[in-house]
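In this view, the complex is presented without one of its protein chains, the others remaining in place.
Here is chain A:
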Amino acid sequence: MDPDAVAKAFVEHYYRTFDSNRPALVSLYQDGSMLTFEGQKFLGPAAIAGKLGSLPFAQCQHDIATVDCQPSGPQGGMLVFVSGSLRTGPEEHPLKFSQMFQLLPAGGSFYVQNDMFRLNYGGVSLTNTDLNDGAYDGYTGDIWSFDLSILEFYMGRFPFGENLGKQGD
């Protein structure tokens, strides 16, 4: 079995399942499986599926840019390292991410023993249209709305109050 082919097949299956039938991901993990998602740690299929099911977007689309793999040791495991982007809606900015898996063989197939996910992004920037005499800076505005998407990803809701006035107060 060609390890590259196995890795590629796994990655396609994983993200297709994530994007179209997220609850079904639970079957890819076993009791000792671990997920670290943006620094938060989860153990076991129920906790992992609970986290993935509670992410603050109903729909998403992963686009995979790179897949690297290496055999991980005498048990026949495989390390898979993915980078790509993630879109949480047709109007949303794509978020870049990296993710690593260790797959271990079981019953003729593989399960995910280790899973770590991180968004890749630069710093948060702030805009203040008072500095521009009220003129809208489209470039800065794009960075701002992208950063808001990231905050929303973390927080599960729009980051600021519901009743914002024009000046954001």
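Just so we're on the same page, a contact is a pair of C-beta atoms (placed from the backbone, for glycine too) under 8 Å apart; a residue touches a chain by one contact, two chains touch by 3 or more; residues count from 1.
Basically, contacts and distances are computed from a predicted model.
Visitor: Refer to UniProt and select, among "Histidine-containing phosphotransfer protein", "Regulator of G protein signaling 9 binding protein", "NTF2-related export protein" or "Checkpoint protein", the name of the complex member that is left out.
Guide: "NTF2-related export protein"
Visitor: Among A:P23, A:G73 or A:G89, which one touches the chain that has been omitted from the display?
Guide: Residue touching the chain left out of view: A:G73.
Visitor: Even though one chain is hidden, which residues of chain A still touch it in the full complex?
Guide: Missing-chain contacts on chain A: residues 32, 34, 36, 39-44, 46-48, 50-51, 56, 66, 68, 70-75, 77, 79, 81, 83, 96, 98, 100, 102, 104, 113-114, 116, 118, 120, 122, 154-156.
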